[in-house]
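For this depiction, one protein chain was excluded, whereas all remaining protein chains were kept in their positions.
By letter and in written order, the chains are A, B and C; residue numbering begins at 1 in each of them.
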Amino acid sequence: MPLVAPASAPTADRAPLSAARADAIATSFSKQGLMTTFGAALTRVEAGEVEIAMPWSEGVTQQHGFFHGGAVGALADSACGYAALSMVGEGEAGLTAEYKINLLSPAKGERLVAVGRVIKPGRTLIVAQGDVFAEQDGRRKAVATMLMTLCVVRTLEHV
Amino acid sequence: MPLVAPASAPTADRAPLSAARADAIATSFSKQGLMTTFGAALTRVEAGEVEIAMPWSEGVTQQHGFFHGGAVGALADSACGYAALSMVGEGEAGLTAEYKINLLSPAKGERLVAVGRVIKPGRTLIVAQGDVFAEQDGRRKAVATMLMTLCVVRTLEHV
Amino acid sequence: MPLVAPASAPTADRAPLSAARADAIATSFSKQGLMTTFGAALTRVEAGEVEIAMPWSEGVTQQHGFFHGGAVGALADSACGYAALSMVGEGEAGLTAEYKINLLSPAKGERLVAVGRVIKPGRTLIVAQGDVFAEQDGRRKAVATMLMTLCVVRTLEHV
Partner (left out) sequence: MPLVAPASAPTADRAPLSAARADAIATSFSKQGLMTTFGAALTRVEAGEVEIAMPWSEGVTQQHGFFHGGAVGALADSACGYAALSMVGEGEAGLTAEYKINLLSPAKGERLVAVGRVIKPGRTLIVAQGDVFAEQDGRRKAVATMLMTLCVVRTLEHV
């Protein structure tokens, strides 16, 4: 029986990201004060997939000096949000309706990397999935996974 | 930089399922009245991955005659639960603590297939991921994705 | 400081449910094959709040004879869905986008009661909350809590 792609399909067959959309994402990201506070940077922007990384700093820790779960969530939140934004139409934006995150391991390391990926694009709703990794001593470990629902809104204002 | 497996890693490197554990899963499944009501069957049982399928019937529909979202959730729930049970130790069981499910498309078709997969085994908690597909006219479409947390309990009674 | 209602506000100040809408809900419910299979009944329908109950039967159990988590989820799913349907406009319907459910206690008893409640009505999205109780020997115990997102769609077909 022919098998269509599972929910976690690779993004290889997606249309390339337009320069205008890539610019819009970079501009929006630069306006997120929280990402600046985190020292976070967009490290990869593709159609349907966005990666954001942030270094460890005292200012993003929980009580044991690891990355705070809230920082892990915020990074994945932004990565999924921009992955969605990479796939909406002209003059549209994706607003986060909700997300669930499972913390898989202590977020311990020098750098945190969140990868957001659209697993179901839609005209009204977009579903995205995020994976967060902590890098330590040259190794990368999965520390969290997120499942997010976004609502597509028609507005030039929200881009 | 060496990259360790993402959360959705393939299960290829897992230890094979013991015959005793496979039996325990089959026995438990046969005792689930709801799965019998659904006409559901275990179609694949591996270490860390379990597939369950059910045919369409009037008795599992929502108001438009598609599979009810609750039936979709229940099938994924069982698939994830048994995937977890395939990986716990002797005399242990995995109790569902919670799950989140995103309904991606109308669950329309002749057969529903749920694949549950452990993405993070642990001594106390197990995280599993489920994908549900609807099959129609020889094609398979992703209709839902689930993220579940299970709690490992030490008891011969709960297996 | 004046305090506005929290997310779990009482529904007392909502407009009463129209007879047409109450009929639409009863009709839709009667068409859900799964609810018939469960022997479930609408026990209360108000604007923004719906209660559904089902008796215990062999056909809805998990391997220990308790209500199956999937049945618990399905009942809450329907209760939240109809709570949402009670609040959408003429010719609109609420489609379940996703939900999360926490199983709080074993669902053991003679009857299961799910109460769905809209906590955030909206033109595009509705957020509902569900509580499921098991009744045994004249006592009612909370066994699960659900948080659901629905998408409002404009169609006479989906009511």
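The definition used in the following text is that contacts are C-beta pairs under 8 Å (C-beta built on N, C-alpha and C of every residue); 3 or more make two chains touch, one makes a residue touch a chain.
What you see is a predicted model; the values in this text were computed from it and never measured.
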Missing chain: touched chains present in the view: A, B, C
Absent-chain contact - pick from A:V50, A:A97 or A:L125: A:A97
Chain not shown: contacting residue from A:P16, A:G33 or A:G138: A:G33
Absent chain, residues of subunit A that touch it: 28-29, 31-37, 57-65, 68-71, 73-75, 77-78, 81, 95-103, 158
Touch residues of subunit C, complete complex, unshown partner: 1-8, 100, 102, 104-105, 119-120, 127, 129, 131, 133, 135, 138-142, 145, 147, 149
Missing-chain contacts mapped onto subunit B: 97-98, 100, 124-125, 127, 147, 149, 151, 153
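As a working rule, only the chains that are shown with their structure count from here on.
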For subunit A paired with subunit B, centre-to-centre distance based on mean C-alpha positions, whole Å: 27
Rounded Å distance between subunit A and subunit C, as computed from the means of their C-alpha atoms: 32
Between subunit C and subunit B, distance of the C-alpha-averaged centres to the nearest whole Å: 24
Contacts with two or more other chains, residues of subunit B listed in rising order: 100, 102
